[in-house]
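A single protein chain has been omitted; all remaining protein chains appear in their positions.
When the chains are written out, they are named A, B and C in that same order, and each has its own residue count from 1.
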Amino acid sequence: MSSSISSTPLGIDPPGTVHVTHDHHELGFWRKYVFSVDHKVIGIQFLFTGLFTLLLGGLMAMAIRWQLAFPWTQMPILGKILFPETGGVATPEGYTMLFTMHGTIMVFFVIIPLLTGAFGNFLIPLMIGAPDMAFPKLNMLGYWWMWPGIALILLAFGTEGGGPASGWTAYPPLSTIEAAAPGSMSGQTLWLLALTFSGVSSMMGAINYVTTIVKMRAPGLSLFRMPLSIWGLFIAALLQLFALPVLTAAGFMQLFDRIFDAGFFTPPDIVVNGFSAEAAGNAAGGHPLLWQHLFWFYSHPAVYIMVLPAMGFVSDILAVHARKPIFGYKPMVYSISAIAGLGFIVWGHHMFMSGMNPTVGMVFMTATIMIALPSAVKVFNWLGTLWGARIRLTTPMLFALAFVSMFIIGGLSGIWMASTPVDIYIHDTYIVVAHFHYVVFAGSVLAIFGAIYHWFPKMFGRMMNETLGKIHFLGTFIFTNGVFFMMHQIGIAGLMRRTADPYAYETYAHLQPLNEFISYCAFALLFWQIFFVVNLVVSLGWGKRVGRNPWGATTLEWDAPSPPGHGNFDSQLVVVRGAYEYAVPGEDADFLPQNDPSAVPDGPTHAPHAPTPAPVHASS
Amino acid sequence: MSSITTFDPLVDAPKHHHPVYDYDSGPPVERGKFAIWLFLATEVMFFAGLIGAYIVLRSATESWPNPEERLAVDITAFNTFVLIVSSWLMVKALFAAEAGDRSGILKWLGLTILGGTLFVSIQVYEYIVLFGEGNLPRTDLFWSTFYLMTGFHGTHVVVGLIWLICAWVAAARGKYTPKNYLGLELAGLYWHFVDLVWVLLFTIVYLF
Amino acid sequence: MSQDKHFNANKVFIGLIILTAVEVAYGVIGGRNYLDLPKGLLWGGLIFMAIWKALLIAWYFMHLKFEGWIVKGLILPTPFLIAVIFGYVLPDLADDESNLVYPIGSMVEAKSGAVYEHMSDLQKHVNPDAGH
Partner (left out) sequence: MNWILSTFERLWVTALFLAVPILGVWTWVIADRYGWWFPENVSSYGDQIDHLFYVIMWMVAVTFVITEVVLAIVILYFTERKQGRSTYTHGSHKLELIWTAVPALLLVFIAFSQMEAWNDVKIDLPRGVATAEVPYTVDEPIFDVWASQFDWRVRYPDENGNFEGAGVIESPYDIYVPVDTRVVFRLRSRDVLHSFFVPNFRLKQDAVPGMAIPVWFEAQKTGSYDLICAELCGWGHYKMAGRVHVLPKDEYAAWLATARREHRSNGADDLVALGDGDDDDDE
């Protein structure tokens, strides 16, 4: 049977319907684990798919690092797979394909599926006290639509000419004219199709999330009682809905250019590697920058899609393991929304050097710099939350703390690039690479690790091993910084990205030792993940069984059994207070579950005469 | 970890035979309708991308050809009329559904589908003629933008038609009651949206 | 179902038809074949009527009029975002002051058969009508 809520195609029963479950006749294996419509199963499917693609992307990163440390030397292991024809030595075009695929996979098939797909699916219904998503079948569809995307993007490697090679940004005309690069043959077409698939997938997801959050919150769970994870996922879903279609449109235009020679992005009178659009009788007269505008209109909001949910998870993890209410809950919510809103008017900061009208660039700069403001509010409120807390240094907490620390670094380096004159020098140098890996790997991915450790007990009813977890954290934290902090240095030295072999230039020759150091850290980072994988596997089978609420947390998901049965909760929940009632004075428990009717109702969201915590001394 | 409570079957085991409950929070709008409007918002952004690209290329071009010389405005004007009519018939169908008059639904909805089919066939005819004259997307920017926008609108019309046909079958099965004809309403919303987009496209593609 | 969704569909329908007729007439007569009105005037008028029609459809046929703030709110951001797109992209790409050596799309109609026997081919496109 399909989930009882979803028994109608769109889940459009008149509201208030109470279905009686048919839990008893068991589902077959396929319906239960493969084509399941249960949001928990789908979430876990997304989780493992995402980890798998993360491994792929990570391995490609290792190949990149090898080439940068020891250019044109035989690459161990990976070389055999990636460059068989040269006996494991990277080729120039092969390198361009490597980072293109690395970036694409990491952005579209790792971070977004993990954050919104895995945790969005698993957490949203549980955290708002709903039995399932609004449209479970659509949900399942969303998962399965991602697979053609993954298949196509991997297939691209096999096509004649090899995988796409125009960067994850796919700037035309390089990406639209087949003669321009080996990878711009059918590989690029597959790339576009893959993106469309993943786009449709996250579209289905986003519609589902927003509808569920708006329409299916448990009685009493007002918007301003929602956990910040839900807020993060909610706003991220809205970003998807309003930004992604534009990329889809642009993607179709690029497909038109490639398949029908439509020339939207092809300026006239260019001769690319002997090929001339006019001579071939193709349309021309379009503008390359048009693509950049449309692409970044999506892809800048996308970077916030890649961080807002992570921020939400971190806020929740901090509160739970610090046993303290979130400091400034409402400012947190407003800043999430502000980041999202501003995110729509800053995309041009990726185009300062692109030949864009420099006056327009000035406007973009001002808007961009202003985004630091809501981010600042978040950072300071996290510190405020921790101040005067009783922190428990559990593994999830460690990763959450790491996120705060790392996001500050990544965010601050954004300020340089936001300032147009400085960006003249650092655009497309490794400072940019350092910047976005700090926010996206050291930020989002570490937050994802934290979220896995934190919600694993809820997902599988077992704890992950704390000792292994802490070992995993220690190494990951150290090597991550080893890899990415040094990239600032080579960036300031002027090394630009997407360069297969920088050392031919006298300007860069002396940077090889540093690059080698970075690469060694990267390899160590990869191997260190073994502790995580082992921990994952062992805990799945033999981890300590836990109860419903191992961490002593207040939010609704911890009221369900671990793992939650079909329909999630034993009975209808009624929410009586905000999500962060920890250490309430005069209560004997140091946390008050949102749905626990005993004790005081909602605490004031702002205690006017609260003891002033000390960050003020530090931050002024 | 001191804080971790161990598994206690009495408290922690899932209680069986629990009811699966469903309730409605937030504003008074059906989930389906809420979702469809979200979806329509994304569709708006999608066409904003396509039309935006056209406007940019177009308004930056001095020598843009005169659409009236390249396209059959009269036929398309008639086609626009057809689509608007079908949109109006759709409203009629909804009213019928509201009145619980099934044969009414079938009649009006049937006519709507007829109108839509006519629109598509006329557009297909237009394409065939244009192709015959050797006007392909690769010919020049005018044609590539033309095929891009009208093409994607056309596919939307086809999707809408399929949806309407499903609704018609459902209606024939008597699925729609005066209390609940949401399925029909959603199909209608999509159909009207397709009509709305065409109103804009017709103006900027054929008349500018 | 909200029952009070009553409006006179026929009136709206007639309105749409009339607007379409006027629009086509205005477009064709005002167009390059006859009056050849200034672009601003022509486009302004057409866009005005088109958007008017679009609003009629959305407001009545899609009974936005009868929906709550929430549904209206879902569609509301789109006009702003569209305004943002145009506000940024037009001044950039469609700006005469920008450094294009050819007007975008000037290859429409123009098909330079033999490309580059000479450097000046590029400058040629500064003048759109050259080339054919």
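Convention: contacts are C-beta pairs under 8 Å (C-beta built on N, C-alpha and C of every residue); 3 or more make two chains touch, one makes a residue touch a chain.
What you see is a predicted model; the values in this text were computed from it and never measured.
Interface note for the absent chain: among A:L82, A:M127, A:L398 or A:V576, the touching residue is A:L398.
Remark: the omitted chain is touched by one listed residue; of A:P84, A:G274 or A:G541 this is A:G274. Across A:P502, A:G567 or A:P593, the single residue that touches the chain missing here is A:P502. Considering the whole complex, the residue from A:I490, A:A522, A:L556 or A:V576 that touches the absent chain is A:I490.
Operating definition for what follows: only the chains that are shown with their structure count from here on.
Distance between chain centres (mean CA atoms), chain A to chain B: 31 Å. Distance from the chain A centre to the chain C centre is 36 Å, each centre being the mean of its Cα atoms. Centre-to-centre, using mean CA coordinates, chain B is 20 Å away from chain C. Shared interface positions of chain C, i.e. residues touching 2 or more other chains, are given as 70, 77-78, 81, 85, 89, 93, 104-108, 111.
Across the assembly, chain A contributes 214, 242, 246, 263, 281, 283-287, 290 as residues in contact with two or more other chains.
Of all residues in chain B, only 1, 3-8, 11-27, 30-32, 34-35, 38-39, 41-50, 52-53, 56-57, 60-61, 136-141, 143-145, 147-148, 152, 179-180, 182-183, 186 touch chain A in the complex they form.
Every residue of chain C that touches chain B in the complex is listed here, in rising order: 1, 3, 5, 9-10, 12-13, 16-17, 20, 23-24, 27-28, 31-33, 42-43, 46-47, 49-51, 53-54, 57-58, 60-62, 67-71, 74-75, 77-78, 81-82, 85-86, 89-90, 93-94, 100, 103-111, 128-129.
The residues of chain A lying in touch with chain B in their complex are 4-5, 10-21, 23, 131, 134-135, 203, 207-208, 210-211, 214-219, 221, 241-250, 252-253, 256, 260-264, 281-287, 290, 294, 392, 394, 461, 463, 466, 544-552, 561-562, 564-567, 569-572.
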